[in-house]
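Heads up, one of the protein chains got dropped from this complex, but the rest are sitting where they should.
Letters A, B, C, D, E and F name the chains as they come in the text, with residue numbers starting at 1 for each one.
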Amino acid sequence: MLKPLGDRVVVEVIEQEEKTTSGIVLPDSAKEKPQEGKVVAVGSGRVTDNGEKVALEVKDGDRVIYSKFAGTEVNADGKEYLVLRESDILAVVE
Amino acid sequence: MLKPLGDRVVVEVIEQEEKTTSGIVLPDSAKEKPQEGKVVAVGSGRVTDNGEKVALEVKDGDRVIYSKFAGTEVNADGKEYLVLRESDILAVVE
Amino acid sequence: MLKPLGDRVVVEVIEQEEKTTSGIVLPDSAKEKPQEGKVVAVGSGRVTDNGEKVALEVKDGDRVIYSKFAGTEVNADGKEYLVLRESDILAVVE
Amino acid sequence: MLKPLGDRVVVEVIEQEEKTTSGIVLPDSAKEKPQEGKVVAVGSGRVTDNGEKVALEVKDGDRVIYSKFAGTEVNADGKEYLVLRESDILAVVE
Amino acid sequence: MLKPLGDRVVVEVIEQEEKTTSGIVLPDSAKEKPQEGKVVAVGSGRVTDNGEKVALEVKDGDRVIYSKFAGTEVNADGKEYLVLRESDILAVVE
Amino acid sequence: MLKPLGDRVVVEVIEQEEKTTSGIVLPDSAKEKPQEGKVVAVGSGRVTDNGEKVALEVKDGDRVIYSKFAGTEVNADGKEYLVLRESDILAVVE
Partner (left out) sequence: MLKPLGDRVVVEVIEQEEKTTSGIVLPDSAKEKPQEGKVVAVGSGRVTDNGEKVALEVKDGDRVIYSKFAGTEVNADGKEYLVLRESDILAVVE
């Protein structure tokens, strides 16, 4: 299993087909297109300049929308994951 | 529904036709043109370097003017939304 | 009416003709030329990294000099406005 | 009269001829050449990230050396002024 | 032995062959590919702007995923090491 | 006399000939070459984001090594001076 550091999050990529079931359709335009995924692991948080640790807002199991070009791909145990910074996550799908 | 993270805001885009009813007309010039929208969801706020959370100034239902090139388009439940940072919002229309 | 966010200010643009009456003449040179306007609305202030809100120095009715290339044009109720950050304002004309 | 904002300063430009009387001669080289002026108005100071206001070091009447390419020209009441940030001022001539 | 400074970490590079045994397979795509390694030494931590020292999250012996293009190669005692900043480490493999 | 502002320092340039007497010889290579000078005036210090003033480390009379391309030349009373930020000074020659 992957344990992300700091303000990083591991996201399981959700395939395009699944996306329509959640009601989120990504428009076909010239703008940057977000992508949907499921959070599978979160880091322990970002440390501010004050030395305080700020916990992440997202948690395991959250469905999230993130910028398509963000993060680094990792393939573990046959699944495709993305390691993102929390700041690359736009919104949680509720 | 989309719940934006941090200092992000979800805005429902207001079509060009609607805009004249609110009295806001966007000029036809070489300058960057702002766009109008309605806030439908706000994040829990930005965390400062001191570890304090600063709540957003805008709230659900606010009509806002934002920079045209800001944010990321998301299409959920057949409506076009924009996920913006609050700092991309110029002003609230009152 | 427009209510600007944070450290933003809404300025009513003053036409070139009016400018001579206030005694401010903008030179014809290669340098960046400032422009004159009247403040019609101010934001509630900038939030520092400490989480403190710093009120703006300018107030409604102030005649101000600002950088010509700053801000975003908005046309509301038939008048031309500019939404600027306070830091784009150089000086108040007293 | 112009009242500069924040850490800005209004400087009356001193002509090249006057400069020799103060004993400051600007060298003829490839390096950036400073310019001399007289402070006629100072802002109320810069606000730090702590929310504290830091008063300016220069005051009305100071003769100052500043970077030639700094600031914005304003022509008020027939005189040429420059609105500078204090950080563009190199030294006070005493 | 190498003792890294501040928030730096010395990582022993794990060869491509070993990688399949840990179940981490790096995908063959246009995205930035991470690399796997074993932490052999960690710095004493980063000093925040408050003057506080923040200890590192990783420790000796951790298997880590890091960005392929990060760090500086050093070859000591016949082994290939990489000196990285902790912020270049994406996740710990558990 | 010139009184530098903030963290600035006025340095009297030491000619190439003098340099050999102090034992400092500047190498003839592709790297940036430092230059030697004598501090003749120091600013009152830099103000941190906390609003605290931090006094300079160098003082009048110090012989210093500084980056050749740093600072602004000023010629006062027939002597060539350089106004530098303290951060452009590499070391004091003791």
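Definition applied: a contact is a pair of C-beta atoms (placed from the backbone, for glycine too) under 8 Å apart; a residue touches a chain by one contact, two chains touch by 3 or more.
Please read these numbers as outputs of a predicted model, since none were measured by experiment.
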Listed residues F:Pro4, F:Pro34 or F:Gly71, member touching the removed chain: F:Pro34
Missing-chain contacts mapped onto chain F: 23-27, 29, 31-34, 48-50, 52, 54, 57-58, 65, 67, 86-87, 89-94
Missing-partner contacts on chain E, residue numbers: 1-6, 8, 10, 41, 44, 47-51, 72-78, 80, 83
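As a working rule, only the chains that are shown with their structure count from here on.
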Least hop count linking chain B to chain D through chains in contact: 2
Rotation angle (°) superposing Cα atoms of chain C on chain E, nearest 5: 155
Interface numbering overlap (same over half, different under half) for chain B and chain C: different
Whole-Å gap between the CA centroids of chain A and chain F: 50
Chain E-chain F separation of Cα centroids, rounded to whole Å: 40
Set of chain C residues in contact with two or more other chains: 48-50
Touch-based graph of the chains, sorted into line, ring, star, complete or other: line
Touch relationships between chains, expressed as pairs: A-B, A-E, B-C, C-D, D-F
